[in-house]
Structure formats: structure tokens, C-alpha cells
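Note that this complex is displayed minus one protein chain, with the remaining chains in position.
On to chain A.
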């Protein structure tokens, strides 16, 4: 263990597959781990995978995985020197990042100010424009309250426009406006929704792109001013803003074009003093990229970038948090082959209703290029309290066609009984010709579902 190491025990403030993923990375680096869990997860085998585990509260996430006091208490009791927030829950919570640092521990993620800047969509857009990152047409300022001024801004952008909550994200707090007649009512409704949902009525307005793809760039930054980007992903296969399939690299994007955007992302990170891993999310339409938001945490879909870049992103997160200098520069980053991730959800494949219950049988696919990140096993009880994600199937191939074929085989051999899952839907989707061809937009899956009568 290097003498300058800041911590030797990591508390994982999360659950399920990401908790197990962080445990694995820590173990490979010789770090001890603490897993916290709720009453609902008490009997799950994965909680025993850590060196220590401790129950922090009832099943309700608000009283356990979102309970900052309970998590900090567990960290203090177990002597953890760092907290890894995983994704979701408290991973992008400004006050949690600050509280962990205030308690004398290391938050494995960016500092509170960077999370706050990127959490405020107006501030984030302003920071990105200043760094030369391409943004969706529209001012990087809050929408004024005067109707005439709002009308002028919309006219300047050109219809259709989209009104968004500054504190929103993940598809919430936004409204598309097709023409001037709808404008004032849409602004008033969105402002009220934003005030109630996000605690601030601040709005902004952008051009509404009608057939974009969702493409994102993974960055990795240390605390010494070094940053690299690890390639790009296509996450356009979504349903109700929830990603279903992700792949890397995004098909059909020229290296020259994406290279410019990747460099701009790196410069933006250096300008705001960003540390750790992060993801710049873009809409891509007609050969142009438009920044939408930055996620200041590990992404669910990080494995596809790991498979193509060969970089263990979670280990890099931990090294950066230890204060180490990045071991690579941009010229060292090379991506090879094609990777696809399928989110296996405990839900009905037609109605998408969550499915809770006991997994009675489980056989995971195996083979060259096949990886499954999961915390479940036969006998595991899927709880109704949390997200329906129970496993991630990640497949790496020589190229996209190879990866698609390997994914079809892996999905065919994936056996999970006792509860409903979206496996039948995924198997069907991977037989779709347009998806096989690639470059489908963010609306494609919902349209495809409608044609099969399941949307």
C-alpha cells in the first residue's frame, strides 16, 4: 500500500450490482470494503461479499440508502476512510459530498461545488459554452418572467422549442412548445412543476431537436489538472427517458468530429477543476453535437467503455480519490472493438410493470467477450422497493455486427425464472433490422414498441 494512500477502507453507499462492482474493484486494489444495506436487502447474499456489512435502516430508500445521517454513522462506526456513492441515490447530492468531506472522509466523486454547478442546468450550460463545448441553441440564462421577452427568445431560437427546469434532469421538468400559441401556458405550467418538483421555478429554453441520438462522452480527471476522455457511447435506445441498451462506440460518428467534442469536454473539466469520472451527455442530429447535461458520477453503462478502452473505470475512480496522478495521457487511450450493454430489468416485457418475487432459477450466459454484472442468484428475492435493474449483460465483439451476434447468443442462453423480466423484449429487439443497422434515434424504441402493441 503506498504511504500516501488517503484511505484503506471504503464504505459503499449503494446497493445491488453497483455495490458488488465497487467491492470487486476495491478488492483488486487491496482496499477493505463496507456495504450498507436496508431491511429489504438484509438476506441478500451480496451484502456478505464485503469485509463488513451493516444495516442502516428500513426498506424505504428515504430511510436507508438516502439517509445521509445513517450512512455517515455507519462510516464512522466501521472506520471507513472513504465513501463511494455508486450511481443514483446520493451520488449527485451536493450536501452528501460536502458532509462526507466535512466528516474527514474522502468522497469518491467530485466536490460539492462541481456537483452543484453541473446540477444547475443553466450554470452547466454556461460553463460548457465558456469551454467551447457545443450546446443546444438557446441562451445560457434563466428565462425571464415577462411574456414579451419570453416570446422574443422563442422567436429568436425558432420553433419548436423546449422549456426546461434548471433543476431538472432525467427527462423530468420539460415541455415541448410547437408554436407561439402554446408558449405562455407551457412556460407557466413548467414553472409551477419546477417549483414543486425541484424547489426552484427557474427555467431555460432551447431549440427542440426532433430526431436526435443520445451520445455521451466518458471523462476521467485527477486532482492534479490531468484529464482524458475514454471514448463515446450511444444510449439512444430508451423508453420514457430510461436507457435500455447502450453501446460503445456510437456507430457512424466520424473520429474527427467526435475528437473535437471530446477535447472540448476535457478542457471544460480542467476549467472547472473537475475530479473523478463524469459523463457529458449530448444530443446528436444532422452531424452536430449539442450538450444537454453532465452526470457527475459513475454511469450504469460504464462497462461498455471499460470493454472498449480496457480501462477499469471504478479502479481509476478510486485511484483519483487516493490523490494519484492519472497513469495515462490522451495518446494512451485507444478503443478497440464494439461493446453492447443490455439492462436486465425485473419487469413485465409488455406492460413494464415492476415484477417482485423470488428468482427460482438462474443461468448466466458465458463465453468469450461476455460479462454479466449482477448481484442476484437463484433464491434471490427481488424487492419492490427499488429500481428494477437486476443485471447488466455486457458483450464485447470485434465490431458491431460481431457484438450484436454475440449478444443475441448471450440473450438466448440467459435463463432467469420465477419473476418476469425484459429478456423476451431484448431478444426480440436484437432481431430488429433497423437496430441491427444502427444509428436509430431516441424515439425509435417507443415507436417500435407501439408497432408491437406494447408501448
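Simple rule for what comes next: contacts are C-beta pairs under 8 Å (C-beta built on N, C-alpha and C of every residue); 3 or more make two chains touch, one makes a residue touch a chain; residues count from 1.
In the analysis below, contacts and distances are computed from a predicted model.
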Practice item. Assuming one chain is omitted from the figure, identify its UniProt name from "ABC transporter permease", "Succinate dehydrogenase iron-sulfur subunit", "NADH-quinone oxidoreductase subunit F" or "Biotin carboxyl carrier protein". Key: "Biotin carboxyl carrier protein"
Review point. Considering the whole complex, which of A:54, A:235, A:342 or A:410 touches the chain not shown?
Key: A:54
Review point. For the chain left off this view, which of A:6, A:42 or A:224 is in contact with it?
Key: A:42
Point to revise | Of A:29, A:73, A:131 or A:436, the residue in touch with the unshown chain | key: A:73
Exercise for review: Extract the touching residues of chain A with respect to the undisplayed chain.
Suggested key: 37, 39, 42, 52-60, 64, 70, 73-74, 76-78
